[in-house]
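One protein chain is absent from this view; the other protein chains keep their places.
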Amino acid sequence: MEKDKDIVLQVENLQTSFFTEDGELKAVNDVSFSIEKGQSLGIVGESGSGKSITSLSILRLLTGTTGKIIGGKILFKGEDLTTFSEKKMQSIRGNRISMIFQEPMTSLNPTITIGEQIAEVIRGHQKKDRKSAWEDAVKMLSGVGIPEPEKRAKQYPFQLSGGMRQRVMIAIAISCQPELLIADEPTTALDVTIQAQILSLIKKIQRRSGGALVMITHDLGVIAETCDAVAVMYCGKIVEYASVAELFESPKHPYTMGLLNSIPSHETDSEEDLYIIDGQVPSPYELPNGCLFAPRCPYAKEICQNALPELLNLYGNRLVRCHMQQTEGRELEHDRWKSPSGS
Amino acid sequence: MTGGKVLLEVKNLKQYFPIKGGLIGRTINHVKAVDDVSFTVHEGETLSIVGESGSGKTTIGRSIIRLEQANGGSVIFDGEDLLSLSNRQMRKKRKDIQIIFQDPYASLNPRQTVYQIINEAMNIQGVGNKSERRQDILNLMETVGLGAHQIDLHPHQFSGGQRQRIGIARALSVRPKLIICDEAVSALDVSIQAQVLNLLKKLQRKYMLTYLFISHDLGVVRHISDRIIVMYLGKIMEVSGKKDLFETPGHPYTYALLSSIPSTKPTGEKKERIILHGDMPSPITPPSGCPFHTRCPYAFSACDKTLPPFYEARENQQVSCHLLKKGPVDFTELRKAEDF
Partner (left out) sequence: MLIFIVRRLLQTIPVLLGVSLVVFLMIHLMPGCPARAMAGEAADPAQIEIMREQMGLNDPVLVQYFRFISRALTGDLGTSVVSGRSVVDEIFEARFAITFHLAILGTLTAVVLGLIIGIVSATMKDSFLDVLLMLVALFGLSIPNFWLAILLIIEFSVNRGLLPIVGWGELNQMILPTLTLGISGAAIIARMTRANLLDVLSQDYIRTARAKGAGELIVIYKHALRNALIPVITVVGLQFGGLLTGAIITETVFAINGMGRLIMQSITQRDVIMIQGTVLVVSILFVAVNAIVDITYRLVNKRVDLN
């Protein structure tokens, strides 16, 4: 197909497990998605959904943990990253695929100057001498909106605020103009006014570079703000995939509906109770046999307890993993959530 | 909701933390965490305090129950000034004022069972009849949504949301009048957060509780509060009823704060954004005049000179901003006109 040329990343049936004393923990369980040039894809889920492990798997950064990719392909520009040698991966990381992490306070090396932490990536991937790499680093700092970049470049992370440090992280990530940028909860640790600054910076950078962006977050607001398409994850699996507009307008999976309904909005008044999803996320060691969401789902029928539903394509890349959508193909009544069942 | 009896009145509360330095470690400066703050809480209402990190919102809660020794002002609870009580009297008062923290795990003794945790709180305050204690605790657990079979489990055997429920049960066990919720739902996933918020509302109705709700999440605050205080750098910027605060914010900081939150509205009315520049200044050397003037898009000559008084923007909406000298300001209109 003509369009395939534009596909930057295609993840196929990715499986990542952790092997702990308590047994195998299937953190990412058969996850597939793809992302095109210029597109931004959100991956949203609560803690334990496997969203962050997905991103670490793409860059093969599970070093030092018991985690392993045990199946599937990660096609980056048609090449399968899971078959790459460590040496070859190093030439990809920070160069063609970059990552921004959640904790700006701890993600920068405390004993190395900010300028050097940026210049290091530039030197590592491009044939530049110390001086011109440093000059580039200063340019990167001013590019991410840090005032007095020459002075700041010589400073250490502790001399910068949280927002500033996240800007430095972004500068590091984009210094080699990556084709894919993965942002893992980039604003979770920041105050809202700073979050707004950082999100607008990330959007601006993406527009300018035309690269692809994967935004990983638990915050649906951040998704709405920055993404074109969104994948909802629950217990290591994608349960729904849609364009952002469609997801918020007509969620198809009961989990997505519940999630959207349980966020208290700052934009609407409600004297009523919040809709809630009963119970809690199942332990990753004792996952249910059928649909993973069945124990908490108000629509669950017998089939849901017994068989895992497939990820069904409803129409043009609108995916949902739910028996109710598959067997009956009807709209679930949204108001089923309106009767909070006590607490 | 408002207009009930005043339960708590905080007057000119000051909480400074000394910074040691110099040759002999004397105090060379202060962090003015809370700087001359006054407000009242009425019986049965939920008053929220919002602000970003460093605004002093958490310190207020801690100063009220005297986890910190305030430097000035008074905290009148039920007619008595808590700051002038002896430690012993204060311990007794803690029966009436309970606090729930953000991290339920850190505030529960890991070696105790749920029964022991709640029992201890009741013993200290001498609440209830000892022979019926177990039944009382079971009832409490049911109220907060824990099962009877969990009574002898330890905190690590529970999930985050359940631990927060234990914390709530412990707070409730001494039948307090006021509960201070310090970022009580911030660490929880949204689906669990919704469960706990609903629980808090249910308990308020059931026991006529008063909440002082401290949070950085404006969505949560809109959901649970009656009135809201907006803080910035240790000072109150705005005190307002919920509806007014969110629909017609009186202070430019409130307006910026609201417009910073990513909207989950699917399409259409994407609101006009204000993005504040820079970071919050250090509370050690706060700006002169209005503390917000360094980041305020509307700051003018008066703002760095004097601290603005509180103007009545609307009924039940007090705003500390020089712009309001000539009456309330509609920021949406102002932005359209000025085109930032």
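Miscellaneous remarks
We just call them A and B in the order they show up, numbering each chain from 1.
The rule we apply is simple: a contact is a pair of C-beta atoms (placed from the backbone, for glycine too) under 8 Å apart; a residue touches a chain by one contact, two chains touch by 3 or more.
Remember, predicted model here, so these are calculated numbers, not experimental data.
Checked against the full complex, the one of A:Leu108, A:Val230 or A:Leu274 touching the unshown chain is A:Leu108. Only one residue in the set A:Ser47, A:Ser91 or A:Ser270 touches the chain that does not appear here, and it is A:Ser91.
Checked against the full complex, the candidates A:Glu12, A:Asp30 or A:Glu120 give a single residue touching the omitted chain, namely A:Glu120. Looking at A:Leu25, A:Ile69, A:Met99 or A:Cys322, the residue that reaches the missing chain in the full complex is A:Met99.
Although one chain is hidden here, its contacts on chain A can still be listed: residues 59, 61, 63-64, 86-87, 90-95, 98-99, 101, 103, 106-112, 120-121, 124-125, 156, 158, 169, 172.
The rule we apply is simple: only the chains that are shown with their structure count from here on.
Chain B makes touch with chain A in their complex at residues 52-53, 144-145, 159, 161-162, 189-195, 197-199, 201-202, 216-224, 242-243, 246, 256-267, 273, 275-277, 279-280. Contact residues of chain A toward chain B in the complex are 46-47, 161, 163-164, 191-197, 199-200, 218-222, 224-225, 244-245, 247-249, 258-260, 262-267, 269-270, 273-278, 280-281, 340, 342-343.
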